[in-house]
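All protein chains but one are shown at their positions in the complex.
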Amino acid sequence: MGEALLRTDKLSVSFGGIHALRETNIEINPGEIVAIIGSNGAGKSSMMNAISGVVKYSGEIEFKGRPLPKQAHRIVSAGISHVPEGRLIFANLTTMENLRMGAYLRNDARAVAKTLERVLDMFPRLKERENQIAGTLSGGEQQMLAMGRGLMSDPELLLLDEPSLGLAPILVDTIFDIIKEIKQMGKTILLVEQNAYKALSVADRAYVLTQGRITLEGPACDVMTNPVVVEAYLGKKRNRLIQDTAE
Amino acid sequence: MSWYYIEGILIQCGYVLMVVLGLSLLTGFAGLFSFGHAGFMAIGAYMAAIGTAKWGLPFFPALLMGGAAAGVVGAGLGSMTLNLKGDYFCIATLGFGEAVRLILENWEYVGGARGVSGIPWETNLNSVLIACVVGTLALMALIRSRHGRNIIAIREDELAAQMSGINTFRYKMIALIISAVYAGIGGGLLAHYMTYIQPKMFQMVKSTEYTIIVIFGGMGSVTGSIIGTLILTFLPEMLRSLDNWRLVIYGLAVIFIMVIRPRGLMGGMELSDIFRLPARRRAARMAAERIKSMEDAGAGKEAQR
Amino acid sequence: MKSGGKEVLKLEHATKQFGGLTAVDDVTFTIREGEIFGLIGPNGAGKTTIFNLINGVYALSGGKILFDGKTIAEGAAEGRKALQLKPFQIAQMGITRTFQNIRLFKNLSVYDNVLIACHRSANYSLFEPLLRLKGTRFSKQEKALKHKAEDLLDLMGLTFYRDVISVNLPYGLQRKLEIARALALDPKLLLLDEPAAGMNPEETDSLMQMIRSIRDKFDLTVLIIEHHMDLIMGVCDRIHVLNFGKSLAEGTPSQVQSSPAVIEAYLGAQDGCVKEGER
Amino acid sequence: EDPIRIGWIGSLTGDSAVFGVNESSMIKMLVEETNAAGGILGRQVELFTYDTKGDANEAINATRRIIAQDKVCAILGPNASGQCIAIASVLEQMKVADISTVATNPKVTLNYDEATGEFTTVKPYNFRICFTDPYQGAIAAGFAFDELKATKAAIFYDVSDDYSSGLTQFFEQVFADKGGEIVAKEAFKSEDVEFKAQLTNILAANPDVLFLPCYYKQAALIAKQARELGITAVLLGGDGWPSDQLFVMAKEALQGAYFVNHLDVNDPAFAELKTKFETKYNIPLDLNGFMAHDAYLTLVAAIEKAGTDDSQAIADALTEITVQGLTGTIKLSKDDHNPIGKEGSITKIAGDGYEFVMKYGLGQ
Partner (left out) sequence: MINGLSLGSVYALMAVGYSLVYSIMNFSNFAHGGVIMVGAYIGYFAMTAANLPFWLAFVLCGVGAGLLAVLLELLVYTPLRNRNAPFLYYIISAMGASIFLENFVIATIGPTYRTYPQVFSTEPFRLGALSLSRIDLMIIAVAAVGLVALVIIIDKTKIGLGIRASSFSIKASQLMGVNVNVTIFIVFLLGGILAGFAGMLFGMKYTVYPTIGAITTKSFVAAVFGGLGSLPGAIIGSVLLGVIEVLVSGYLSSNFRDLIAFVILIGILIVKPTGLMGKTSEDKA
């Protein structure tokens, strides 16, 4: 495999005495979707937050072969965009202003307009709610807004933390379609999902995070059929389902 | 230091503490900011002073009358303003405090700006000590009851409190009234210590000083309020020989504590908690471990592989 | 399923407008005693808004909401003034809820969160706590409150975390704590807004068990909003579907699941998993 | 031998710091001079000064400390009535005399029965060297009516200030008794800086004199704004006015204004002290400085008379002495501890300086 887009070396995060992430090494290659799965509190979000510079960490992160800057704003300008867990939209700004915030560091007005158009195409609902104060959007609308805002910076690497949270089933499918679409556009994606099954089915590779440590990694299809993963993350029903289809 | 001097400061601590305890309930526990407590103090002080100096009442009933008057006015203020949020409530109280002062300044019966003199000197270490002990115990008792917990819930999340069936308006009102009563009694004690009161003594800076004490001591901690009162009353006295530099240092000290202990001295803890702390810490650590090990069943199994 | 029970909650032509936007548009449904009733619909369909209407967080623009036969909210209409009970009154009547974006008393311990909510089970006055003697009404009731809170923690499996500050709990446990807090009021009707959000299938499964068991144990009626179809289909007796604020369908899970309108608006091409699984 | 310990308390911070700083600086200078000249009773003088922030409780604390810990034999200051009244009980308990500089409220030296509304006994340890509000208000009103021949007066006072309210009350009374008419009475608050609205009302009432019983900061601002509005009435003030700042702030507007002063500005000692003080401290010498000066002289005389630094003896001696101060002859009455027969010096603002007009006492 060629040069990795992002590589972490002994990445650790701790809060007071709690070690959320312990010496994790991951690699993301250009153009692929990498999924991270793990149960509640396994450290998935902490990893994303470390990469995007909003929590302090120890260890190294390398992006495009160079050490990643530590300040959040420089990380964004390096080409990483993070759609955080819990959306963190700007509740006091309008939908449109939220989207413009996404393109905060971009100065090419024409290119921004183009991205905006594409984002609004992906999420027509946002266009309808253009001037609504974002805090009053419905949960799902807020999730779309968060995704759209993340795309506005036209990043090379997109970090998605539970993008399907709180979405209607029809939209969950749409979101995963969009994720695939984004990949098609040549972007690289790091994906965290509770809906492990869905995540694994779009991902190229996956890491399993357990108590802050990486306990399993490999191509997504291998991870998906790993019995331990099946038992722990995919639920018994799915377990049966997969065995059925596998037979 | 001479005891006579220290005694004076302790008496001051005493009446200040009464006001601070009341404010602590309102600000520290109910989460409502008030810049008008000097107004309640003024009402209590004037009522009590008129009681003893003009009407010849004994000290104790006059003191209670002062507290009651402040409580009644608090209820009136609350019914108008408790629906306002945050800073809006805050300026309503600020305006209230100034309004009380203005009325007193224009009211000839109580001497206008020249105030009331000839108040008997009744406040001494014993009387403030009794007031403070009773006040502290009563406040603690209230807080450790369903009523107190309801008040705390308002501070934490007003909407969630309503959804839990708490009549938030009523409890904010209770907090405000009790707080006003405490301030009124504190004012009465002050009046009978000074033997003279005038509206000037109840300016807005007083209210902010008390708010500083509450937050300095730590929100939601009665012990913190007590310690805060002691420290912030004694500090300027300790610095007294520095003349006009002492308030410069006082200002710096306030900033310094806030910066190094941004939850105040005792933020949310009582003194009794400190003794319980080791046990609590252990329990919390165990729980944290458990949270971690709430862990996917996978963990163990993978280790086996 | 205990069908045919008496009507617990009834929405009659409930309508809510925000400025020009009609978030809830002439919605009518009835929930019967003991039912687990699902409310689903695409994002922005007005589900959370309906919760806020039932709770009295929002005032109704039109229509009427009845609880236990009593009107709790009624929009203004010709010759009649709007009626709106306050949120706390509605909560005291027996409707409690959890929030889509968790709203715990963040800086308080798990135990305190529940203990606060138990307050309705005591009725000692403001002055009784001053006399902290054994055998007074205050101390008896206070003891009862403590037991009640502990029992609830026990029931929800939270006993171990009683001293943990609630924000520090993992997401899933925060959800459970919210439910415990809601139960502390001895509600007749429990509203759950996306209780399984952020849970993995395993956890969702156990949540499902729990919802059933608390329904039985507390004689509850449950109204639930959820996007996890496994949960909705698995636990609900009846389901009401909203779309753009309007009612789209109502029926049993299987009826709803097979309704073309619902599939088109909400479910999409179902069972993506099978398709994916075949890949 | 031990030095003789004396104290001064007053505002070094807060709103009225400007007055307190004047007083304490003056007393420091005088103590230095005394010590250089060999002290009192052959003993050096040690001075303790404490800030009260203008707050009555702080004044009590400062008094307790200065007496109990620093063991002073007498206290000078503080510079406001409220603080003086509050420290009375401490003084009484510790038997130490206080000579206040500019506390003009009658209640400073006399006990007052709120129930009957009458003054009763004299407070044994409170003294003052300034005249009282009733006295000064009466002087101002008498001067306005008798000398300025004004029949219509307007009052513009600081409702939040006790000094200002006191003067107002007695001015109003005396002026009306004499047959004059108060055509307008408007109020402001200490921290105000904008007065045009009230002045507009005063303009409409068209008074002959406008009485401004306040401190010089407001007096200057009001004068300026009054003239801008076209008020032509003669401006009349009290002893809150005397300060060089008055000129700096509103020289033009104040031309021709009168105020009641404690001292005769033609007195050469006045100019000498002023130059000395201002070169030493580089701050303008206000009336407070002069009053502190005289309070200090009075205290020194009392100590000398008592022949000891025993505080009780000093308190006793205070009513026994007669002192020739800058602000007149000071003889404290046994009955009310106020200076006896002190006359006001009516001073006029003309050109670049003050002009002595006349002595005006209540006998006239």
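The chains carry the letters A, B, C and D, assigned in the order they are written, with residues numbered from 1 in each.
Quick note on the criterion: a contact is a pair of C-beta atoms (placed from the backbone, for glycine too) under 8 Å apart; a residue touches a chain by one contact, two chains touch by 3 or more.
Please read all numbers here as calculations on a predicted model, not as lab measurements.
Shown as candidates are B:72, B:103 or B:238; the residue that touches the absent chain is B:103. In the full complex, subunit D touches the hidden chain at residues 12-15, 17-18, 21, 159, 186-189, 191, 193-194, 196-198, 200-201, 216-217, 220-221, 228, 245, 248-249, 283-284.
Contact between subunit B and the absent chain runs through residues 33, 80-81, 83-85, 87-88, 90-92, 94-96, 98-99, 102-103, 106, 159, 163, 204, 208, 211-212, 215-216, 219, 244-245, 247-248, 250-255, 258-259, 262-264. In the full complex, subunit A touches the omitted chain through residues 52-54, 71-73, 75-77, 81-82, 84, 88-93, 97, 100-102, 104-105, 133, 135-136, 149, 153.
Note that only the chains that are shown with their structure count from here on.
With centres taken as mean C-alpha coordinates, the chain found closest to the middle of all protein C-alpha atoms is B. We define each chain's centre as the mean of its Cα atoms; on that basis subunit A and subunit B are separated by 47 Å.
With each centre defined as the average position of its C-alpha atoms, the distance from subunit A to subunit C rounds to 30 Å. Taking each chain's centre as the average of its CA atoms, subunit A and subunit D sit 75 Å apart.
For subunit C, residues touching at least two other chains, in rising order: 170. Shared interface positions of subunit B, defined as residues touching 2 or more other chains, are 288, 291, 294. Taken together, the subunit B residues at the contact with subunit C in this complex read 138, 141-142, 144-150, 152-153, 156-157, 159-168, 174, 268, 280, 283-284, 286-288, 290-291, 294. By the touch rule above, subunit A contacts subunit C in their complex via residues 39-41, 86, 125, 132, 136-141, 143-144, 162, 165-174, 194-198, 201, 232-238, 241-242, 245.
Interface residues of subunit C facing subunit B in the complex, by the touch rule stated above, are 55, 57, 86-89, 91-92, 96-97, 99, 103-108, 112, 115-120, 122, 124, 126, 128-130, 132, 138, 142, 145, 160-161, 163-164, 168-170, 173, 181-182, 184-185.
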